[in-house]
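Before I ask anything, here is the structure I am working with.
All protein chains of the complex are present and in place, except for one that has been dropped.
Each chain carries a letter (A, B and C) given by its place in the written order, and its residues are counted from 1.
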Amino acid sequence: IEEPLLFEIGRAETTGVDLPAPKKVKSRLGKLARDGAIGLVGLSEPETLRHYVRLSQKNFGIDTGLFSLGSCTMKHNPRLNEKMARLPGLGDIHPLQPQSTVQGALELIDTLAHYLKELTGMAAVAMSPKAGAHGELCGMMAIKAALEASGQGHRKIVLVPESAHGTNPATAALIGFEVKPVPAQADGTVHVADVKAALTSDVAAIMLTNPNTCGIFEKEIVEIAAAIHKAGAYFYCDGANFNAIVGKARPGDLGVDAMHINLHKTFSTPHGGGGPGAGPVVLSERLAAFVPYPFVHADKAYVLVEEATKIVKGEKPFGRMTAFHGQMGMFVRALAYMLSHGSDGMKQASEDAVLNANYIRASLADLMSLPFGDQPCMHEALFDDTWLKDTGVTTLDFAKAMIDEGYHPMTMYFPLVVHGAMLIEPTESESKASLDLFIATLRDLAMSATKGEVDRFKGAPYHAPRRRLDETRAARNPVLRWTPPAPYAEAAE
Amino acid sequence: IEEPLLFEIGRAETTGVDLPAPKKVKSRLGKLARDGAIGLVGLSEPETLRHYVRLSQKNFGIDTGLFSLGSCTMKHNPRLNEKMARLPGLGDIHPLQPQSTVQGALELIDTLAHYLKELTGMAAVAMSPKAGAHGELCGMMAIKAALEASGQGHRKIVLVPESAHGTNPATAALIGFEVKPVPAQADGTVHVADVKAALTSDVAAIMLTNPNTCGIFEKEIVEIAAAIHKAGAYFYCDGANFNAIVGKARPGDLGVDAMHINLHKTFSTPHGGGGPGAGPVVLSERLAAFVPYPFVHADKAYVLVEEATKIVKGEKPFGRMTAFHGQMGMFVRALAYMLSHGSDGMKQASEDAVLNANYIRASLADLMSLPFGDQPCMHEALFDDTWLKDTGVTTLDFAKAMIDEGYHPMTMYFPLVVHGAMLIEPTESESKASLDLFIATLRDLAMSATKGEVDRFKGAPYHAPRRRLDETRAARNPVLRWTPPAPYAEAAE
Amino acid sequence: MRYLPLTSDDRTDMLAKIGVASVDDLFANVPKGKLMKGLADLPTTKGEIEVERIMGALAAKNVPASAGPFFVGAGAYKHHVPASVDHLIQRSEFLTSYTPYQPEIAQGTLQYLFEFQTQVALLTGMEVANASMYDGSTGAAEAVLMAHRVTRRNKAILAGNLHPHYRDVIETLSRMASDTTVALPANAVDAGADLKAVAAAIDAETSCVVIQTPDVFGNLHDLKAIAEKAQAAGALLIAVVTEVVSLGSLTSPGAMGADIVVAEGQSIGVGLNFGGPYVGLFAAKSKYVRQMPGRLCGETVDAEGRRGFVLTLSTREQHIRREKATSNICTNSGLMCLAFTIHMTLLGEAGLKRLAAVNHANACDLADRLDGVKGVEVLNKSFFNEFTIRVAGDAAKIVEKMAKKGVLAGVPASRLWPTDKAEKDLIIVANTEVNTDEDRAAFVAALQASI
Partner (left out) sequence: MRYLPLTSDDRTDMLAKIGVASVDDLFANVPKGKLMKGLADLPTTKGEIEVERIMGALAAKNVPASAGPFFVGAGAYKHHVPASVDHLIQRSEFLTSYTPYQPEIAQGTLQYLFEFQTQVALLTGMEVANASMYDGSTGAAEAVLMAHRVTRRNKAILAGNLHPHYRDVIETLSRMASDTTVALPANAVDAGADLKAVAAAIDAETSCVVIQTPDVFGNLHDLKAIAEKAQAAGALLIAVVTEVVSLGSLTSPGAMGADIVVAEGQSIGVGLNFGGPYVGLFAAKSKYVRQMPGRLCGETVDAEGRRGFVLTLSTREQHIRREKATSNICTNSGLMCLAFTIHMTLLGEAGLKRLAAVNHANACDLADRLDGVKGVEVLNKSFFNEFTIRVAGDAAKIVEKMAKKGVLAGVPASRLWPTDKAEKDLIIVANTEVNTDEDRAAFVAALQASI
């Protein structure tokens, strides 16, 4: 069933909201009162429901099937969290209400901060970043502020392995750092020797993902941290893969100075089709002073510190990341999740996530190729496309064929260091029965590909709301909004 | 995507609910403590979400498309109503709390009762019936009680036109009445002359649907009522089609003595896959005294009358229909709907419902056949299958082909008085654009049928989660529950 | 108006297509003078903001169960419903669908009904269950009529400790159907005597005996002997359960020989809702299936041989059989079945047993706390999560006093048997998993202060 665009079915005079007539008053808009049509259209309430329900039916979510997208941690989003976020006392409060009227909200932020510090073994946390990349930015800003505060402002180099998420180099570059690559070795990890070789007096920091994007725990991480620190630089850890080690290992114990936490990956706040996220950044003692405004002091009452006059000795906030205090709605959800799991549940969740990924790895290793040999992975299993060589089927084709089987494909072609990468992350939310079916399906597809049944892949997906879309055309001649078709425009005149 | 039965994926030891360990106490269960397995299985929360989300995807609802099911009034179900029903002060109250702690609930019931009486022009309303058929039962019980109270207990005959809903004769028979048919004439309505001819001193009541199930307003209704009353009998009106006349005509003004109101048809409470409904019954002065327990008296405080000691002079409750006070959750939704619409909106809704149905009628009359000629209908348009004669396509085939076009079929083969009946009710919730598309689709199907494209119909539906299901097999050898397959049963031993 | 998509232009165009001048021409059949001029005497359209204010004000005049310690039961129970249940039942495809008369596009509804029927059959220990009744009480009345059909006798014996509302509903329907009921007197003190009285009342005219366990005072009953006695006399045993969670801890009525089991399913998934909508569970021996009221969902195959589900045995039902139907029931409690089934799925065998154990333990804890409290006596020898106390004073007044202290303490028996002067000092007290130690301490304190 096709669903038209809103603008093709809506009408300028239709509204799905009944409001009383405005009171008669003297306008204070002056000459700036809007004049003429905006061009918007409306739908009545029943039409609106149907339009968006039907659009939703063209989407795939974790509630509809296994979502194997590696590095994205598509885990269960408990509905309890949604309910809690909608309690009027948590959802319907204004960021600038008198602080005496939001003590529970400040307590909640403080409590969540405590949980995050405890799980990471870090000294401080900046709660306000709005998403993972924003957290990276915050963390790198803290590092920059710390360097400047200690007269090390000349350090401009940031070491980033090629396997890193694109946000890492982009973040570093955004605030004027120069990105320098560090190689990974044949086992998929960065070796301390390579880091040492890259360390000069210009190096500000290393940005390392751990567990890394190949799904492997960086085994020399402690040595790398030591080397970095010895060189006067900082260790930024990309926390995208924290889901594998919550309750199992603490970044603070490994020598990390800053790490953002994707509440929407690790702590189950929903991805919502691309956001909102939430990216609090935990910081080591060395960086703790630089947490940006606003932050919470727990005293007799909770105080939201928004200004220099209220900081305590030693605090040196580097500025402000966003207008208010961050993603409160996501904090509520994350805390509800952490309370629900508890320390035991969170540890078990990490173990199950790792177990599930290894089960997939072990169950497919005979058919598909592992770029770094037969070693345990963390919460995601990385395959390359060596096994597809000469079949005529690419990683992309394979992924699209998965759609026809009712699955969301794995992450493709990332990390870049692996040829035709296929990064599969089942998360701890999948049952063994679900994994077994997924494995059986992938085995069937893999055998089909190796047998040369190319049509099953090249034309895929066959059974989705759309066949493959022409992305080149979209980019070559961008159509980024609806415009009235010509006859309509004429008629409107 | 197929979805297994819960029992095929669940596990006895799995639970999606975390509860604390019970306190250690001395059991008071005695010898009745359960012993051994119940046989239930559980799913974790993520599995439960996925299982039922996937099941939901095999369903059609008014939010997913036009639902043309005549006599069922599948109109928009506002989400505001759902929200209101979940206010703790309305949803989380117990029917046996002290009345001082539920004054708002009693006020709400009293307010809704006022609305229903005002819209129907009736003297009283019994709020407790749980659904339409339960309301019919309540109304007929009130009639029986009134007859007995006036020494007319010998009256055993209830007149029911053949076009009536099956619930009418079933209800009458359930409490010992004898059903006698009244014919309808060529214009689709019951004529007063035929009623008079059937009226004997044994007649207790007539049960008439108005607007009737042919979608026509009974034009001699006032005369019929007068004749019934003159004969000492009562006029029960089936209110299933009240949606056509709310704010346009009042049953009380037409001589009706009792009429149930399907809150889930007329006042937008959701049908929910077959319930819950709510069937308050409005009663004329002649029957008002017989409203069953419990009911609300509005005095200084609101009083829920549950017992004989609290009735006021003249009240003669005939008994009790259900354990508590009826479908409060549906009352909340219906009142929210009525407040939202207001008197103006409800009248407009009736007019739009009738307009929409007539628009469909007028737009299809050249291709499909109207059993009662080209006269206006009320909120539903009735076609018969004369036009399909010799095409090899039946009403059923035609209906199933509509599924492939994205529509829920009309009501088929009802009313029984019309051959191959197709009863189409769009409701006021459909936009003109939606109706135009529906009409175009039906025209296309109709032309296809007349052209003899039989395959399009006989095999339909082709694009639904299932092809046609074998109902005979289901009835011949009923399988009404899951049982473990043999090997499993063995393994369990 | 936000719910109405037609614009005035649309209306004009459509009237033209139809060929009438005004919408009232379509109402030409309405007798002269009966077409309303103007509007009904009710307020006009209101926006969401205003409706929320009005409903919010009504809600604010009630004390919700979650507002404080809560011990009210007697046929409806405050249990915790997981958030996912309420989320799922609000999915448009479930909420806004109709009775699954078109099975090809209603497999979602049909499959959950099949799962529901299976769960109910397992829980009650019966062979078959239907797709629900309105609630427990109407289910009980229908069961009595069904017993009449099965036995071709028309006298039902109702145990004295059957919930009086259930008794009333059965009596009302039976009286209207010209059947006979014999309702025994309640016995809060000696529950065993009640069953003995039932046994003694069975005769050759008896179609069925109706016994509730746990009974309205919370007492548990072993039904084996009475089942044998009834069946030997050619009558059926109808077992009534108003607290379905109890089946997690107790021997099922089916295992004790019941022929029909009716239960109120509200405790699982549904919520209090001030009395409705609830969900009636209805299960029976399979030999009686064709005499059952209500919808049944059955397994079959589609044209391609794939398993599917349909409503079946509808020749019992009113829309096919009309005045010869087994019942007039049409609409059931579809969405509440779904809520029940989802909650039961989340619980599973292990969770239900745990839930029942917690309920029982909490009730035992409260009983223990009351032990030795002056002026209070727990009457029950056995109970699940509810028991009856005798208090030194007028129970209804004490409950009101406790309500003023923020404790909703239970149901005074005088509310259920308003005319029986002998039982003015009894309170029926329920205790579920939502109650804490603090709640029970508050109960005891408020009770002591109110006697």
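Everything that follows uses one rule, which is that a residue touches a chain if its C-beta (ideal position, glycine included) is under 8 Å from a C-beta of that chain, and two chains touch if they have at least 3 such contacts.
Computed from a predicted structure; not experimentally measured.
Every shown chain touched by the omitted chain in the complete complex is listed here: A, B, C. Contact with the undisplayed chain is limited, among A:Arg11, A:His191 or A:Arg456, to A:Arg11. When the missing chain is restored to the complex, the residue among A:Lys316, A:Lys389 or A:Lys432 that touches it is A:Lys432. Against the chain not shown here, chain C presents residues 2, 48-49, 80, 82-83, 87, 90-92, 346, 433-434.
Listed by residue number, the positions of chain B touching the unshown chain are 11, 13-20, 43-47, 49, 53, 78-80, 82-83.
Here is the rule we go by: only the chains that are shown with their structure count from here on.
Just count the C-beta contacts per chain pair and the biggest one is B-C.
If you average the CA atoms of chain B and of chain C, the two centres end up 19 Å from each other. Look at where the CA atoms of chain A average out and do the same for chain C: the two points lie 46 Å apart. Shown for chain B are the residues in touch with two or more other chains, namely 45, 49, 53, 57, 62-64, 76, 78, 340, 429-431, 434. Residue numbers of chain C whose C-beta contacts span two or more other chains: 1-5, 7, 45-48, 50, 82, 84, 86-87, 92.
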